[in-house]
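Note that one protein chain of the assembly has been removed; the remaining protein chains are unaltered in position.
Moving on, here comes chain A:
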């Protein structure tokens, strides 16, 4: 861009800002536009197509009940094809040319980190409705998915108490897997256990013979599986065929990719997952949600935790906009700062934490039985996403737009 065009675009932006504020009152009458960037094809599609349906369901319900503060909801949906560069392209498109009020975007952490700088650049507002490795302290992001202090601080100590203190982690080799494995390592050590092994698997790897043997050689009491994508999911079948027979713990399986439905029993026997929702959750709220969902989308293979999160996020956004009386981001954040933006949804009551803009969760420990039915040996109620706040992230005070990890906490 030359200096002249830069000046021109700066001028245009300035004019646009004036024009926008002048027509703000008028815009109130138009629809509220919501960008939806989710993978409807590619490696992650199995877990994420349902998110689009959940958002559609919520939008239709909201519109049938009179919209958000009287304004109808309009979805702008793009297929991001499990491809990080598509996220960047489409994020620019929804923010710049479609001019949406809010974006619901992303499955993998790599995709989130790919689009997050663009959301920051255009000062957009994005909901990330996925469980992830935690640590994103960014005022432009609202996270409804569960984070390690909700999934691992519950799961790992429970597994160590039940099965023993020697732990082996296999994790997908990208930011999600690496940071999640760091959490597991920390929690295992804090609880007096030993990491007998750790292996990071490149995305797309589908052959696990040697990995299976490495695990057997290390003799762990249980295996933490943080595998991502359809190719890596082949591990379970291959481990079962080799009769590894070790209990498994995970924050991603079952709750996202419904492996227990797709694989032949008993390949997922003794898999333990902490999730904030799956369709087997046996509460009246959950049953009502499933009934609505299946009535609208009868062919939906599985209603997973991300479907619930996406649905909840729509209603959280609705309540924030209605309370603030505007879609202006600063006004919405002021509502979050009050600490009482909550929703009674399919997984029970959840609230947004003002400091991190993450969500509290009821965490269900799902156990996969030999016939691949699910039971819930334990439920942890109302676990707050406390780590970021305790570590020093406070979005009501300042916005570092960083992602932190236990070994790289915020500087106080």
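Definition applied: a residue touches a chain if its C-beta (ideal position, glycine included) is under 8 Å from a C-beta of that chain, and two chains touch if they have at least 3 such contacts; residues count from 1.
By definition in this document, contacts and distances are computed from a predicted model.
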From "Branched-chain amino acid ABC transporter permease", "nitrile hydratase", "Succinate dehydrogenase iron-sulfur subunit" or "ECF subfamily RNA polymerase sigma-24 subunit", the hidden chain's UniProt protein name: "Branched-chain amino acid ABC transporter permease"
Of A:214, A:283, A:319 or A:401, the residue in touch with the unshown chain: A:214
Among A:73, A:143, A:196 or A:230, which one touches the chain that has been omitted from the display? A:230
In the whole complex, not just what's shown, which of A:263, A:343 or A:404 touches the removed chain? A:263
Identify the residue among A:76, A:242 or A:384 that touches the chain left out of the display. A:242
Per the touch rule stated above, chain A touches the missing chain via residues 41-43, 45-46, 49, 173, 199-202, 204-207, 209-211, 213-214, 216-217, 230-231, 233-234, 237-238, 240-245, 261-264, 267, 299, 301
